[in-house]
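Only a single protein chain was left out; the remaining protein chains are all shown in position.
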Amino acid sequence: MPSLLHSLASPARFQRISAHVFPWAAVLATGLIGCGLVWALVFVPPDYQQGDTVRVMYVHVPAAWMSMFCYAVMAVLSVSFLIWKHALADLAARASAPIGAAFTTVALITGSLWGKPTWGTYWEWDARLTSVLVLFFLYLGHMALSNAFDDRERGGRAAAILAVVGAINLPIIKFSVEWWNTLHQPASVLRMDGPTIHSSMLWPLLVMAAGFTAFYVVLLLIRIRSELMARRIEVLQRHRAAEGA
Amino acid sequence: MAAFLDMGGYAATVWPSYGVTAVILIGLLVFSLRQLAKRREQLDALEAERERSRNP
Amino acid sequence: MDPDSRNPALIAQSLSCERGGRHLFAGLDFALAPGDALVLRGPNASGKSSLLRVLAGLLEPTEGQVLWHGKDTREDPADWRRSLAFLGHGTALKPQFSVGDNLGFWSRFEQASRTPAEALEAVGLSHLADLPASMLSAGQQRRLALARLAARPGGCWLMDEPTVTLDAASVEQLSAMIAQHRAEGGIAILATHEDLAVENAAVLTLGVRS
Amino acid sequence: MTRKQRRTMFLTTGFACFAVATVLVLFALEDKVTFFYSPSDLVAEPVAPDLRIRLGGLVVDGSVMKLSDGITTTFVLTDGAAEVPVSYTGVLPDLFREGQGIIANGSFPDAAGPFVADEVLAKHDENYMPTEVADALKEAGHWQEEPEP
Partner (left out) sequence: MSAFTALVRRDVALATRRGGEAALTLGFFVITIALFPFGVGPDPELLGRIAAGIIWVTALLAAIVSLDRLFRQDLEDGSLDLLALSPMPLELVVLAKCLAHWLVTGLPVTLLAPVMGMMLQLDPEAYAPLIIGLALGTPALSLVGAIGASLVLGARRGGALIGLLVLPLYIPVLIFGISAVEAALAGLPVLPHILIEGAVLVVSLPLAAFAGAGALRLAMD
């Protein structure tokens, strides 16, 4: 693992791999999300209870999954940055945070819109909703902390510690609906006894989720490249400042 | 078509959800691309400057 | 003394340090026996402070290791930390406390072998023990910080610019303190610009790039 | 103590703390941290008048009645063992129907009267399926009402 990460950690290597992966990810993201949209909006039958509101699920659930997935990725990257000091892990974690924050925002807003007609309220302070809100704040804290230092590396390491500490929130989000008697329904897809969604509704959901994942990869590659440039810019600016002195 | 847009009476729930998702995700994509372009420009300028100062 | 016949207590092996993408020093080797002193010289930002912090264990060296009585000070730091007295840029004093309380805390915390009164005596501050530390001049505060080292004889003193803000008389007092420390079998490593009289000290000059 | 030993000690203490915390949480959940009261809870131990509580249960089939003012609804909530009459004035969520699990926020104005709710939330289950599938399941007799926790 460390050696693989090390070999990936060189910027030149990353650029090469990213150049190969990027077009595929972009095609996959467009294709899957396109298919998923048509499927979810046109072909999926209305739910026996919720009718057409169930279509919100096709953006809400993948976004909610991605919000947690993105944080898990950040936590793993942060651990590897703290232990093995891969510079690229820092850049990737930094690049992930705004994406995760965006997915969390989507999950919160669409969930709220969905909650009004079904539950009868936009917001309820139950364990699931509250823990996802905490996740959103953690993303904001991570972004603020990683940019709060004059030295980028310092900020990256402080933010990495925060990301690892905040990872304790992930199991709380996942199991909040099982442990507490919440308004939010229990898990439908990722559960021990198999999904409780009918296959005609499950497949488009999985297609959408795959599309969101590909979209995440696209965004991540763009943002890592951007972070690499920002770092290089800082190095060159320091050189110039040193020469000017 | 009208029935499709009506979403079984839930147009006010379904369409804003998809709209918000699109705005946020595409917004982040556009923002990231523009940031990348801006940084590339800045970096090119700095690299060019460095070249010039190396071989005057 | 013949260096081979002595038993070195502190050994630095091929120490390298990189800060903010800049190489400060690389491949430093030295060995110090009880009673030895090492003076670090070099221009500003040449890595004197960083070397002291690496030796103390506050900074991770990029390469190399520091041995104290044969034990790696990073792997097994307990003995090293018990014998180490560090004086950094800060004086580690709390202005709210009296001179005596300031020294008293560090003596208890670092389990010093000399009493605070003896240590204050060594730096000539006994008469001020009950004054608030905020009333001391910069030079007196520095001497109070040195008293913390005086309370812990026999080990290894790491001193970063100990003479800053000291007047001539105090500098002389410091060099006597160091001499006595060495006579008792202590090691002193200090970074300094000025010519503090340290007899028979090895000199390591940093920042000279080949 | 070497670095390795220290690390092992730290990891052990850390894990021990997490284990203790897990045990505490499991003990706590044994007693069930209730988000809402069930009708049986209220029968077992009536709450004080005017104390705001959450009441959860299934809407009893055939109990829903619209009053003549057009916006007040009365219905009966059950958890299978006990029943509580509820009255609510306001717009009901779309998922509100007979047999549905709901949560009502409100209080008992007097000990004898019905539970007066000022907010009714529908708690839907984790099952999603098209209407035809649901009908087919009901027809085949595989349908199971979700037992209310």
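The first chain written gets the first letter, and so on, giving A, B, C and D; residue counts start at 1 in each chain.
Just so we're on the same page, a contact is a pair of C-beta atoms (placed from the backbone, for glycine too) under 8 Å apart; a residue touches a chain by one contact, two chains touch by 3 or more.
All figures in this text were calculated on a predicted structure; none of them were measured in a lab.
The chain we do not see here touches A, C, D in the full complex. Residue A:L138 is the one among A:L32, A:A63, A:L138 or A:M201 that touches the chain not shown. Of the candidate positions C:L93, C:A150, C:V171 or C:I187, contact with the unshown chain belongs to C:L93.
Against the chain not displayed here, chain A makes contact via residues 82, 130, 134, 137-138, 140-141, 144-145, 148-150, 154-155, 157-158, 161-162, 164-166, 168, 172.
For chain D, the list of residues touching the undisplayed chain reads 6, 10, 13-14, 17-18, 20-22, 24-25, 27-34, 45, 47-48, 51, 53.
In the full complex, chain C contacts the hidden chain through residues 53, 56-59, 77-78, 81-82, 84, 86, 88-94, 96-97, 101, 105-106, 108-111.
Keep this in mind: only the chains that are shown with their structure count from here on.
For the interfaces A-D and C-D, the C-beta contact count is higher for A-D.
Chain geometry summary: the mean Cα position of chain C and that of chain D are 67 Å apart. Residues 1-4 of chain D are the ones that touch chain C when the two sit in their complex. Per the touch definition, chain A reaches chain D in the complex via residues 45-51, 53-54, 57, 116-121, 124, 126, 179-183, 185-188, 191, 196-198, 200-201.
Of all residues in chain B, only 4, 7-10, 13-14, 16-18, 20-21, 24-25, 27-29, 32-33, 35-36, 39-40, 42-43, 46-47, 49-50, 53 touch chain A in the complex they form.
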